[in-house]
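Note that one protein chain of the assembly has been removed; the remaining protein chains are unaltered in position.
Moving on, here comes chain A:
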Amino acid sequence: MAAPLVLVVLAAVTVRAALYRSSLAVFIAERVEVASPLNAWKRVVEGLALLDLGVSPYSGAIFHETPLIIYLFHFLIEYAELVFIITDVLTAVALYLAIQDFNKVVFKKQKLLIELDKYAPDVAELIQTPMEMHYIPLKVALFYLLNPYTVMSCVAKSTCAINNSVIAFFILATIKGSAFLSAVFLALATYQSLYPLTLFAPALLYLLQRQFIPIKLKSKSFWLYTMQYASLYLCSLVVIICLSFFLLNSWDFIPSVYGFILSVPDLTPNIGLFWYFFAEMFEHFSLFFVCVFQINVFFYTIPLAIKLKEHPVFFMFVQLAIISIFKSYPTLGDVALYMAFLPVWSHLYRFLRNIFILSCVLIFCSFLFPVLWHLWIYAGSANSNFYYAITLTFNIGQILLISDYFYAFLRREYYLTHGLHLTRQDGTEAMLVLK
C-alpha cells in the first residue's frame, strides 16, 4: 500500500517542481482564483519586506497573514518552494492515514450493525466491501495531490496550502482519537483562517462516538467531555494568540487578520460571492449584508450536527465545503481540500442525481475563469459582469454538488435501514420522496 502512495507523491512533486521551473509559474501566481488578498504569496513577501524596513506589517492594508506565518517564512523564505511542496505532501499523507483509519472504523461499524441485524435484509449491494475500500485512501491522496486546483495553488505559493495542511492534521488527529492534538490543530486552523471554528462540532461528535459516550443533552459524561474538549481548544487558541502577541509585541494582527476576514474591505475579484456583491452594495446596507453573508458559514453547523450526529466525518466534509463556498476570500485551494474527500463517498455514486452535469459545470467554469478575466482586465472587450457570472455559476455548481452528495448520503442511509427494494402497500415498486 505504501509503494503506490510513494509513486503518487513522486509524481506530484515532479509536476510541481517542473511547474516552478516553467514560465507558467509567474502567470499562475498572478491568478486571482488561487491567490486571494488573504493568502497571496506576493503579500507574504511584502510583509517580510515591511518587517525588514522596520514598519509593522499590519500597519498597511496589504498583509493579512498571521504572525506565525511571517516567522515561519522569515526563516524559510529561501526554501519557499520546497516548503509548499512538502506541505502539500504532508496534507496528502495525513489525509491518506486519516481515511485509512476511518475506513477501518466504517468497516467495524458495518460489521457490528450487520451482526446486530440493524440493516435491512436486501442491502448487500449497498454494503462497502474491503475490496472497494482498499484503494480509497490512495485515491484521496491522489485526488488531493494531482488535483489541478491544488497544483496551481502550490505553484502560486498560496498559503492556503498551509491552512489545508493544518486542517488535514486536525482530521487525522480527530480520527485517530487524540482529543488533545485535535484541539491543538483545530485551534491552529482557527487561528489561521477563523472559519474552521465550525469544525469543532463534527470533531466533538466523532470523538464522543469513539469514546462511546452517548450524545444526549442530559448525559453528564457528554457535557464533561464537551467541556474538556472545548477548554483544550480554547486554551490552545489562547496560547497561540499570546504567542503571536509576543512575537510582534502588538495586537495589531487581530483587526488586520480577523477584522479583514469578517468585514471584507478588499474587493479584489475572486471565485467567491462576496467581492462583486459588496462592490455593488448600497453603502447604507453594507454592514447588514456583511453580517448576513458571514452567518452563512456558521448557520448550517447546528442543524447539520443534529441531522448528521451519527456521521461526523460526512458532516466534516459538508462543513468544509460550506466554508469554501461562503468564506469571504475563497480560493481554489479551499475547493481542492473538500474535493479530496469525494473518493471517500464513492459508494454514494449510484444515488447522485446530476453528477455529470455538475462536473461539467465545474470543469467548464474552471476554464472560463481565466478566459473571462482576460477579456475583462486585459482585452477590455468584456466587463466585470462576465467574470461575476462565472463565479456565480461556479458557486451554484459547488452548492448543487454538495447538496447532491448530502441527498445521496441520506438516501443510502434510508435504504440501509428500510431495504433497497421498497414496495408500496399494493406491491408495486415504490418511489422515495422527501417529505
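Here is the rule we go by: contacts are C-beta pairs under 8 Å (C-beta built on N, C-alpha and C of every residue); 3 or more make two chains touch, one makes a residue touch a chain; residues count from 1.
To be clear about the criterion, contacts and distances are computed from a predicted model.
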Ask   = Which one, "Ras-related protein RABA1f", "24890_t:CDS:1", "Phosphatidylinositol glycan anchor biosynthesis class T" or "Ribosomal RNA-processing protein 43", is the UniProt name for the chain you do not see?
value = "Phosphatidylinositol glycan anchor biosynthesis class T"
Key: Of A:Y191, A:F278 or A:F341, the one touching the omitted chain in the full complex   = A:F278
Task = Sort through A:A2, A:L53 or A:L217 and give me the one touching the missing partner chain.
result = A:L53
Message = Please output the residues of chain A touching the missing chain, sorted low to high.
response = 30, 32, 42, 45-46, 48-50, 53, 55, 59-62, 265-269, 273, 275-283, 293, 296, 300, 303-304, 306-307, 325-326, 376-378, 383-385, 388, 392, 395-396, 399-400, 403, 406-407, 410-411, 414, 418, 422, 424-426, 430-435
